[in-house]
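As structure tokens, the structure follows; a few thoughts come after it.
Right, subunit A next:
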Amino acid sequence: MTAQPKLVGFACRWCSYAGADLAGTSRLEYPASVHLIRVPCSGRVDPTFVIRAFQRGADGVLVAGCHPGDCHYASGNLFARRRFALVKRFLEYLGLEPERFRLEWISAAEGRRFAEVIREMTADLERLGPNRKLREDP
Partner candidate 1 sequence: MNPLVPQVATILAIREDTPDVRTFTVRPDGEDFPPYRPGQCAMLSLFGVGEAMISITSTWAPETALEFSVKRAGRVTSALHQAEPGHKVGVRGPYGNSFPVDQWVGHDLLFVGGGIGLAPLRSVINHCLGRRAEFGRVDIVYGARSPRDLCFRQELFESWPKVPGASVQVTVDAADAEWEGPVALVPPFLEQLKPDAAGTFAVTCGPPVMIRYTLQALTRLGFPDDRVFTTLELKMQCGVGKCGRCSIGPKYVCIDGPVFSAAELKSLPAEY
Partner candidate 2 sequence: MTDRQAALRDIAAGLLGGGQFATFIGFRAGLDPSRPVPHFVRDASGAGALVINPFCGAGLARHVLEALEDGPVGILTRGCDGLGLERLIADGRVARERLHIVAVACRGAVDPARARAILGRIPERAEVDAQAVTLIAGEERRSVPRDSCLLSRCLNCVDPSPRLADSWLDEPLPAGVRDFKAVSHMEQQPPEARYAFWARQFRRCIRCYACRNVCPACSCRSCSLDDPELQERATSLADQFGFQFTRAYHVAGRCVACGECQRACPMSIPLSLLNEKFLKDIRDSFGIADPHRPSAVEPLACYRPDDPESWRGDAR
């Protein structure tokens, strides 16, 4: 078996984390690449968390939050949307492959979508191979 890519996910506890739980209760199989970190809101995710994940060897990073308009805190995901729109482009500007970072809206009802996003991203990361650009030398 080839080594699986490492995917770090930040998931808002109200929507995306619950969506991942729903994927679980629905027994939707997806790759074990993803490791979710529960945060109160996608608006909590500081871009330095993302860069740190890449530095420490994550092959991909996912930030997942409630759909716009559905944020438990009204606006957190809208701040996140602005922030990560910039961050994504900036990482690409530094030469990182765009597939390595995604921001997705996944509601608590979208277990299927969560599984699908993980499958897609994992496939992309497998195709790209390990992230060597931002990670420190082992």
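With respect to how the candidates were assembled, all candidates are chains of the complex that A comes from, given by their letters.
One rule holds for everything that comes next: a contact is a pair of C-beta atoms (placed from the backbone, for glycine too) under 8 Å apart; a residue touches a chain by one contact, two chains touch by 3 or more; residues count from 1.
Please read all numbers here as calculations on a predicted model, not as lab measurements.
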Open item on the list: My understanding is that every option belongs to the complex but just one is in contact with subunit A. Which one, out of 1 or 2?
Closed with: 2
- [ ] Provide the residue numbers of subunit A that touch candidate 2 in the complex, in ascending order.
- [x] 47-48, 51-52, 55, 68-69, 75, 78-79, 81-99, 102-104, 124, 133-137
